[in-house]
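Structure record follows, encoded as structure tokens.
Only one protein chain is missing; all other protein chains are in place.
So that you can tell them apart, the chains are marked A, B and C in the order they are listed, and the count of residues begins at 1 in each.
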Amino acid sequence: MNSNDIGIALSMQGVSKRFPGTLAVDNVDFDVRAGEVHALIGENGAGKSTLMKIIAGSFNDYTGKIFIGSRETELHSPVHSKKNGIEMIYQELSLALPLSISENVLVGRLPKKGIFLDKEKIYKETKRCLKMVGMEHLDPDIEIEEISQHESQLVEIGKALGNNPCILVMDEPTSALSREEVERLFEIIRSLKKRGLAIIYISHHLPEIFEIADRVTVMRDGKKIDTRDIGSVTSEELVQMMVGQTVKDFYHHESHAQSEQRLRVENLSRYGFFHNVSFEAYKGEVLGICGLSGAGRSELARVLVGLDDRNGGRVFLDDKEIKPKNMAHALKEGIAYLTENRKTEGLALRLNVKENILAGIIPELVYRGVYHEADGFPKMNELIDELSIYPPDPERIVGNLSGGNQQKVLLAKWMACDPKVLILDEPTRGVDIGAKMTIHESIEQLAKNGSTIILISSDLPELVSLSNRVLIMRQGHLIHEMEHSGCSEESVLLAANGEGIC
Amino acid sequence: MKKGLIFLMILAVFAVVFTGCKKEEAKVVEKEATTSNLGASLALETEVMNLKAADGQALIKIGGTVRKVPARPADPSALPETDPLHWWDMEFAGEITNKTNIPESPADGAIGKKVIMIVHGDHPWTTACTNGAQKVAGVYGMDLKIQSPNWDLAVQNQMIDQAINENPDMILLIPLDAKTAPQQARKINKAGVPLILFNTLPDAAAMDYAITWTGPDDFGQFRKLARLWADELGGKGGVAYVQHAPGGSPYFARCFGPVSELAQYAPGIKVLDMQAPGFEADKTMQLVSDWLTRFGDDLKGICAADDSAQSLGIFEALKKAGREDVVVIAAGNSKVGMDLVREGKLHAITYQTAEGDGALAVKTAADWFNGKEIEPIRNLPQHMITIDDVEDFYPPQW
Amino acid sequence: MLNKPNSKKSLLVAIDRNRIFILFTIVFLFMALFAPRFFNVFNLTTIMRTSAMNATVAIGFTVILIIGQLDLSIGTIITFTAIIGLGLKEYIGFGGSIPVAIIAGGLIGLINGLLVAKAKINSFIVTLGMMTALQGAIYTFTGGNSVSLSTPDAFAVSDWLALMIFPLVTPRVIITLVLIAASAIFMKRTRIGRNFYMVGGNRQTAWLAGIDTDKYTIAAFIMSGVTAGIGGVLFAMESAAATLNMGNSSLMYVISAAIIGGTAMSGGKGGIFKTFVAILMLDVLYNGIILFGLGNEVKIFIAGIILASVVLYEAYVSYKHEKVIGQRPELMKELEVQNQA
Partner (left out) sequence: MEGTEVLEKKQQNSPGDDIRTTNYNILGKIFHGAGIYAVAALFLVAGIILQALGVINNFLTAQNMLNIVDAVSMLGIVAVGMAFVTYSGHYADMSVPTTMALTGIIAVQMLQYGFFPAIAAAVAAGLLIGLINAVAIGKFKANPIIWTLAVNYVTLGVIRLVWVNKQIYPDMIAKSQWASDVFDNIYRFRFFNKIGLPVVYMIILVILLNFIMKKTKFGQQLKITGAARKASEFSGVNVERVIGLSFVICALTATLGGLTVTSLSRVGAYYNGAGYDFKAVTAIVIGGMTLAGGRGSIIGVLGGVLIIGLMNNIMTLLGVGTFSQDMIRGIIFIVVVGINAKSLRTLGRDDA
């Protein structure tokens, strides 16, 4: 391949893709040069994922022209795209769990010797791919289900790189990675860039884009807004382009913390996940918890709401000891948990908005053994309005909503429960800026109404600006506590990495 | 790790193979010197003939009506289904045989003989059948082993292999299916083990390899039953048949037996429909209800292949429709069927002794051991149970 | 980062993965030592021959499970093809009827596959409907009569199939073993074979990697139809007859064997050879039970208990596994240190 030519690797002219009832991609021109990282940003539903799926060959009925180099090509199936040197790294894991690492990495191109597979070559080739992402210590023969999630994420990246692509599409590759791993990934991207690859990088995370991208294209409502060099644009401008209006500063926060203690955790442990965690939280407080992935944050939350068993320690809610056996019990006590896995654990995607929002308060709507769904409607409609869930149709199937609106539905479910303590685990991951603002406002409103919010987030600006205090977790231990006044993004990050504190 | 494990296991298997083979060689087949007294065995005959089945009837009634065998037409299948001769090959299977390689009777008495009985599958009927067989075997002091393949052909084939491997003095077999019987019989025959087939009427080819076949004459019984039925119906009206489950001679015998018989005996009787809903009361009920809707008063009689579930379904349907004029007959001898006869609902059922079926097979085997002449087919006695004599058959066998 | 499994754990994993071989060995040894007349060439040949049909049928069925589908219609396909294979012999000879029968099996598989892959109906439903429809077709076309060979050479083929070439080995067994070996190697050692696993393990990944998942799904159903056809025809030829429900017991048998052999209903896991060993194990077990003079009830009961324990064991293992996913080894070590102190 002509990887050394500095020129247009891929360009699209007037590309459109129509879904029944909507034009997802509307007459878009787009190009990416060899040896550059071209960031693609936009709110959820702006059409960037659809555009990338077109490139990956997921649709055979798009209109418009696509050129690879200078040759017009039709990308009507993943095979076509692969043949043209296009590889895609998906946001959600797309590995086959019961199969071995090598089979996943080399899927579709397992080396053969004659008609049989060449075991030796498979091993070597897998090692080579793994090495590219610094995972060469993994045994290619073990199954994906045996390794951890962020290991899998890196394996997936290795899988794409192993195909020696000319054009690499990355759809939020960092969402499941820790800070160290993100750094490593960026290093890889930089070296790929040097080798002349064209990289399309989709992210919601603006700092990342400024760190790694050369050019950036903004999309909104299926249309391309503009393409700029990264040096000639500021993050405010980008946000404005994405949202289509000037946005107020979305990182501002007032404290509503009261002096009354709401939650007290004493020496809580789940062996192997986190040990001896103690803290307290107050009414109206937003308590941030920060830590790298695997630090035990989500595990702590799961134990608090009774999803997992604890090995020791006590939890007091309003000075009354609670021992939730399961989530139902926890809800009754007044603790709710918004999970980070929206699609698998959070929402019933095949049900509608109404059923999802009311899911948590079913027991409350039961009088004399009869479930009165309609009694929940006022509250539900109020929440739909408050969170501006679009479309505001309670009968809409959740799976058909955009990511941001799905997340709002998830939040609405817990707001409907009106919990004393609400644990939010990555409440704005993979959510566009508009939705993010709405969610932040709601969090604030909840705090104002006296709920205690425990905010688990990897989004440092969000964490720092919303929290009254931030707890830092590292490798299963609670190592530090910072007041709002004393914490900045940098200090929190350093702390989470185990630096900067004695 | 994996390879090591597999290696170890293979090693273990081989170890056993070697030790096992040795053991097998060391085992000298001690065939008991058969000194059993032929006379003693023959003397037990009266005791056997005096055995009673659970219903109080004599367990073994040899010498039922001798049936007349018409000459085989050149091509039975060319005749219409209503012609009795169409069914010649099925009805008279075994009457013309070409016996091959049948072992000679040792004529040294039945006492102490090792006999393996392979039935077709588990069913209350089978239990009664084997009970009857045990009674006779008990008197003769035979070593009777009973095996059931649970209606699975592959398993029955395996059981036959295993039985051959045991080298018994006789195998008694209910073939699972008429058509698979020849191959099974042939295999036993080839191994040199004497064989008696019973109960299910096999293909004629199977008879070549067996000493004899014992069992009910389904066609004959149903021809007789049909006459009773036709008389009750007055020789006219529409009738319908609830058939046996397909896959064996009863499916044909219990439907086309009467059909072909009545074509001659009472041509005024019209066949309205025939269906096989299986042995389920609710399905049969639905079928008969639909018939009653469809044919209305034209339906005067129903012939069922089973006197329990099917008959219950029929009478539920008749009760619902308020019909008491429909004359129902069935193959019989179950408790449910006889109760229905006693209640005056079923007009007549066949005497289908289950215990007698098993007993006759064992008795025939004993006769062979005793050196007696065995006819190519031994039928069970034929009898129609009606309300007049139903009390004689209580308590039911199954 | 990597939690290197210690040797104790990897032994357990090895035992777990090879549990069917261990089970087989245990059952075999037990029967060889205690069951009367079990361990001789004649009986072992019987076992091999008994297992031949289900072993053949299980090939395709295992592939179906690997691809994450289910085929309830194999029992009726067996019967259907057996009847075609024998029924047409009179007209076109075995040379014609056997291929026709096997192709018929493949066609039924193709219909199943098309309905599952293209019409996107759940395979449980498709094959359940197919089962009903086919059973009806069988009864309708045979008129309720079993099929047998009526020609004088009826037994020639069955005799040949049962010919003892070598202890334990008859042509029938050879055909089965060759089919199993070929398909096991195909599934394990070729790219196409591994693609079946990939489609079952994660359809989306497979599709994105350029594997035509629909084609593989259809191929799996065709394979299931063809192997069921081969199994049915061979069995019918050996019995020199085809009965109207000869395949009915195979479905449960093959499902049990595949599951006990370690193939998962969820797809992507398992192997043909393991299923074969599981079938052998069940046959050895049943054979032994009969030799002990025990009845059917014991067989059914033990088969149920084995299947139930395997399912429960697997469920329990993954239940336990779920609880420790993401556990940090260094924290566990820390705990040990604390406990010692």
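One rule holds in what follows: contacts are C-beta pairs under 8 Å (C-beta built on N, C-alpha and C of every residue); 3 or more make two chains touch, one makes a residue touch a chain.
Bear in mind the structure is a predicted one, so any value in this text is a computation, not a measurement.
*Asks:* Please identify which of the visible chains the hidden chain touches across the whole complex.
*Replies:* It touches the following shown chains in the full complex: A, B, C.
*Asks:* Touching the hidden chain in the complete assembly: which of C:I218, C:A303 or C:L331 does that?
*Replies:* The one listed residue touching the chain not shown is C:A303.
*Asks:* Using the document's definition of touch, tell me which of C:I74, C:A101 or C:L134 contacts the absent chain.
*Replies:* C:L134
*Asks:* Which one, C:V57, C:V126 or C:L149, makes contact with the chain that was left out?
*Replies:* Touching the chain that is not displayed is residue C:V126.
*Asks:* Take the complete complex as the reference. Which residues in chain A touch the chain that isn't displayed?
*Replies:* Residues of chain A in touch with the missing chain: 19-22, 24, 44-45, 47, 49-50, 53, 58-61, 92, 94, 222, 307, 326-328, 330-331, 336-337, 339, 343-351, 355-356, 358-360, 362-363, 366, 369-371, 373, 390-391, 397, 399-403, 405, 413, 417.
*Asks:* Mind listing the chain C residues that contact the chain we can't see here?
*Replies:* Given the touch definition above, chain C has residues 70, 115, 119-122, 124-126, 128-140, 144, 202-204, 207-208, 213, 252, 255-256, 259, 265-266, 295-298, 300-305, 307-308, 311-312, 314-316, 318-319 touching the missing chain.
*Asks:* Identify the residues of chain B touching the omitted chain, counting contacts across the whole complex.
*Replies:* These residues touch the chain not displayed: 122-124, 126-127, 246, 273, 275-277, 280-282, 285-287, 289-291, 293-294, 296, 308-309, 312-313, 316-317, 320-321, 335-336, 339, 398.
The definition used in the following text is that only the chains that are shown with their structure count from here on.
*Asks:* Using mean CA coordinates as chain centres, what's the chain A-chain B distance in Å?
*Replies:* Chain A and chain B have C-alpha centres separated by 71 Å.
*Asks:* Determine the centre-to-centre distance between chain B and chain C, using the mean Cα coordinates as centres, and give it in whole Å.
*Replies:* That gives a centre separation of 34 Å.
*Asks:* Show me the residue ranges of chain B that touch chain C in the complex, using the header's touch definition.
*Replies:* Spelled out, the residues of chain B in touch with chain C are 1-2, 5-6, 9, 12-13, 16-17, 20-21, 23-24, 122, 145, 147-155, 157-159, 161-162, 164-166, 176-180, 182-184, 186, 203, 205, 243, 246-248, 251-252, 276.
*Asks:* Once bound in the complex, which stretches of chain A touch chain C?
*Replies:* Result: residues 56, 58, 77-79, 82, 88, 90, 94-99, 103-104, 107-110, 112, 115-117, 137-138, 147-149, 151, 271-275, 294, 296, 299, 308, 475-476 of chain A touch chain C.
*Asks:* Going by the contact rule at the top, pick out the chain C residues touching chain B in the complex.
*Replies:* 10-11, 14-15, 17-18, 21-22, 24-25, 28-29, 32-33, 37, 39-40, 42-43, 45-47, 49-50, 53-54, 139, 142, 144-148, 154-155, 158, 235, 238-246, 249, 286-287, 290-291, 293, 295-297, 299-300
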